[in-house]
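Here the complex is missing one protein chain, while the rest keep their positions.
Chain lettering (A and B) follows the sequence in which the chains are written, and residue indices restart at 1 in each chain.
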């Protein structure tokens, strides 16, 4: 039985997500539905891209990942389905898949032009329900990607956030995501760090690298390789690093070599 | 395997919804549970009624819809089960089903008086867990409605919100629901509009009708037929119409014929 995950900015105070699930289960009654997140900040394509790429590697590769953060709904932006070794994605073609596709190359991508697999009488305002949900369900049922529309080779890929290597002594990374604990997830990976890094964010010193939170004293900012197993994070054990530093997405983090 | 949906004002910070699911799955282990919404504003029967009627048409007709917004729990208000062509409902008899039953007529309705289908030792404070959850599970298992209690013909139906047709030149609609994006869902349907409508809400002009968000310039209020496929909505593309206008449930929206 295939899994279908859902990632949207539809929130949890309306019936929109539940309605999409009704559509999916009408088409694929045996699909197992898993919510990744429905509180992506409204229209924040990068945040959705980040959350999706965090979760995807931990699902079976036959999973269908449905993701809808879609400020351009009803415009000419394409809707796409993309198969990779990590899973199959259904999403608007607005860069939402950029980070996930940095983990796994595209095997096949199609534009969702075959309305046979849409809900009859699709609205222009709720493609999550009328286009993406039924297409994801048909994919879970085993419909081949090629039935859904014509192949595309020019998916919209947003540039990934990257640190600036300014000098041998100074690297400038950036906060790319702030999680619900207030932890700052940077755009630099462990192997991009200098050998004995010291971090500074908003004028505050950060001790690093630590193996985990438990090695930091409460009230002290620490750096460590986060649970993405990829990006460096900054946290305050028993505290909220984002509140303490005022950092948010895009805030620069200065990284220098420790002078001993 | 039948679906059971859940709509409540129990929130997501307590264990109440999870507890109801434990009861349901103890009775109907194979039921597929789908959350519609648990953040209905506390005791807001109309909001629950609206959300339910948005979602219900997109579920298979053998679905059991469990809805509990129940300010009168423990009082003499009835608990009911209602079968329609769109699905079977289990809810307090306080008008919560009004909008859903405007989409599909009642085939059979019963008062939930047979305590054999309640949880043993039902509390007086949590009928969601002790009455509605087990009854919904038994319905999903195929128990006939008539086993649950005696037939009723006088369900509480609240008057649906309606526009006022004041003159050939002026219709006054009202906001009946504000969604999480700040979109204003009115109580007027597209076929009730004058031929070239112009809208005014809180002194602000609204351009309409548009096919979808993408036709509005950012920062401009637009009107369109919303995803209910029924009611007219007002939104601000890339913005939050409710914040910009200050509109909330009940706010009047003036609709005039465009003078050309």
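Operating definition for what follows: a contact is a pair of C-beta atoms (placed from the backbone, for glycine too) under 8 Å apart; a residue touches a chain by one contact, two chains touch by 3 or more.
Model, not experiment: these values are computed from the prediction.
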Touching residue (missing chain; options B:12, B:170, B:202 or B:217): B:12
Contact partner of the left-out chain, one of A:23, A:36 or A:90: A:36
Listed residues A:10, A:89 or A:224, member touching the removed chain: A:224
Where the missing chain touches chain B, by residue: 10-19, 21-23, 25-26, 29-30, 33, 42-43, 71-75, 121, 123-126, 129-130
Residues belonging to chain A that touch the chain removed from view: 1, 3, 5, 7, 12, 32, 34-39, 51-52, 54-56, 58-60, 63, 179-181, 211-215, 224, 226-227, 229, 238
